[in-house]
Each structure stands twice: as structure tokens, then as C-alpha cells.
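In this view, the complex is presented without one of its protein chains, the others remaining in place.
Up next, chain A:
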């Protein structure tokens, strides 16, 4: 697993208070990890802070799974 994936996983575990094993790439924040819409807003803010990326609202709306987050961050970090 990449550094980004590890870090994303850690943030998700901390913010949503879920077991690490549940945070698979395919896991949906809302459907599988018990998040509500405010939780996902906060999660995206935590990604922005941790990786120094900016995630605009329209992009944030499309980040619904762990994999979505990892891919977006991999693509945009260092921009």
C-alpha cells in the first residue's frame, strides 16, 4: 500500500471511529463506514490539511469511497 493510502486510512479510522479492517479501498464513507454528510465534509477537510491539497466542493462530492480519496490525492498532491 502506498504512503498516501496508509495515511488516508489512518485519517478515516480516526475521524469516523471505525475499525481499521473495515477501511478497504472500496468502502463507502456513508454506506459502509457510518458517516453522515457532515462527517464527509470534515473528512475532506482533514485530507486537505494532511496532504496540503485543495479539494473544491464539486470534486469533494465525488469522493465517496476510500479509493476515490486516495486517487484524488495522488493525482493532485504537489500541485
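Methods note: contacts are C-beta pairs under 8 Å (C-beta built on N, C-alpha and C of every residue); 3 or more make two chains touch, one makes a residue touch a chain; residues count from 1.
Simple rule for what comes next: contacts and distances are computed from a predicted model.
**Student:** Could you check which of "Urea ABC transporter substrate-binding protein", "Phenylacetic acid degradation protein", "3-oxoacyl-[acyl-carrier-protein] synthase 2" or "Aspartate carbamoyltransferase" matches the UniProt name for the chain that's left out?
**Tutor:** Its record in UniProt gives the absent chain the protein name "3-oxoacyl-[acyl-carrier-protein] synthase 2".
**Student:** Given that one chain is not shown, which residue among A:6, A:31 or A:49 touches it?
**Tutor:** Looking across A:6, A:31 or A:49, the contact with the absent chain belongs to A:49.
**Student:** Would you write out the residues of chain A that touch the absent chain, in ascending order?
**Tutor:** Its contact residues with the unshown chain are 14-17, 38, 41-42, 45, 49.
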